[in-house]
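Missing here: one protein chain of the complex. Every other protein chain is in place.
Up next is subunit A:
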Amino acid sequence: MTDVTDTAAFGPGGERHTSGSLLTESARTRKRNAAEKRFKAYGIGAIAIAILSLVFLLTSIIGDGASAFRQTYASIPVTLSADVVDPDGNRDPEEMSGVYSMSYGSLLTDSLRNWIEQEGIQIEGLTDADLSGFFSNEAQASLRNQVLDNPELVGQTVEMTALTSSRVDGMFKGRVSEESASRDAKTSVAQFQLAEAMRENGTLVTRFNSSFITKPDASDNRAEAAGIGVAILGSLYMMLIVLVLALPIGVAASIYLEEFAPKNRFTDIIEVNISNLAAVPSIVFGILGLAAFINFAGLPRSTPIVGGLVLTLMTLPTIIISTRAALKSVPPSIRDAALGVGASRMQTVLHHVLPLAMPGILTGTIIGLAQALGETAPLLLIGMVAFVSTYPGAPPAGFFDPASALPVQVYNWTQRADPAFFERASGAIIVLLVFLLCMNLLAIYLRRKFERRW
């Protein structure tokens, strides 16, 4: 290593280079450069595949689900004939509530028939079934509620904006075409033409569907009325329970393990077990929840409390692992300084280490919560895949009321017969993805804002 020029002229193999210029590439250099280019290309390829699949996923979900946020309504004058609404004519609310919502269907059918005559719309082959199947069954129910709330309306004609059936709605979302309508037992070409005519007339409008987000699930007969209100509440309640239980337990466990626990075989076993628990399939927690919380502790099925407890168990390892990493990343000099000025170990941890570790802990918690929010498998076993059409009450009592959850609602809807549910399932996925995105953004924001580097 005495003669610099000499060693530079020899390659690692000891071979003498004839062309020593840096400007002309030797075969070896070219090979190395090519290998590097290939390596980069693999990386770009991997990212391209990931982006392509993400784009494919998002376009297919948004393509299928965006229409769930729009819904078709028709406003026509409805005559609340007393013969149907109050057959005994006493205007007694008690008696009138004995008339089931199914009977109100004829009011809508008759009113629609009259309206068509008045407007002079001529459609060939329009049957009674086309007319009665035009409006959603939900419209009957809301008409009934309107009458019971306000018995003076009996006998009058009111302008009503009614939800149309899922087939009519599908005509304006590309789900039902004139051709498919001709083969479809639940609609017909005449109904299709009537809907077109009403659309031109301005009676039929497709507008933003806020009830998709607020209303509870609906039965198979009223796909057009189904919403994710109960599922959002159920998911929210479960996340609250997870947050309130998993965060303190997880942080306390991590602080003890990281700052106080002696390093011995026992804590090693605990450590291995925590890492193992993080990898346990979530369905196992569902079985555990069924056995421990429902069968043994006697908590009610299909309730956010049980779901929340199961998800807490599932999220704990994630929170403990990320909290321990956050505590570890606080430099020992801070602990030493605090101890050096006479702080107790508890003071050191609570006043100095924990605040500095907070951003990491919160990020881990939010990621854990996001994971729990999208979890379906354990909830299947504890009865969350139920048809729940009433909102749970306000917490804490509402934690014990039956509720659904977002991912479970998606699962539920993909199994229903009416194609309109498929659109709604995709719509619910969009909502779920938006929630997950917000949570992850919050995690990134917290980390950026509060993270300190040494």
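The definition used in the following text is that contacts are C-beta pairs under 8 Å (C-beta built on N, C-alpha and C of every residue); 3 or more make two chains touch, one makes a residue touch a chain; residues count from 1.
Please note the rule applied: contacts and distances are computed from a predicted model.
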Undepicted complex member, UniProt protein name, chosen from "Phosphate transport system substrate-binding protein", "Circularly permuted type 2 ATP-grasp protein", "Formate dehydrogenase subunit alpha" or "NADH-quinone oxidoreductase subunit H": "Phosphate transport system substrate-binding protein"
Of A:F39, A:Y100 or A:F266, the residue in touch with the unshown chain: A:Y100
Sole contact to the chain not displayed, among A:L107, A:L204 or A:I294: A:I294
Contact partner of the left-out chain, one of A:N33, A:S275 or A:T390: A:T390
Contact partner of the left-out chain, one of A:V147, A:I305, A:V410 or A:I429: A:I305
Residues from subunit A at the interface with the omitted partner, ascending: 97, 100-103, 137, 141, 144, 176, 180-181, 183-186, 218-222, 241, 243-245, 247-248, 251, 294, 298-302, 305, 350, 354, 383, 385-390, 396-397, 399-402, 414-419
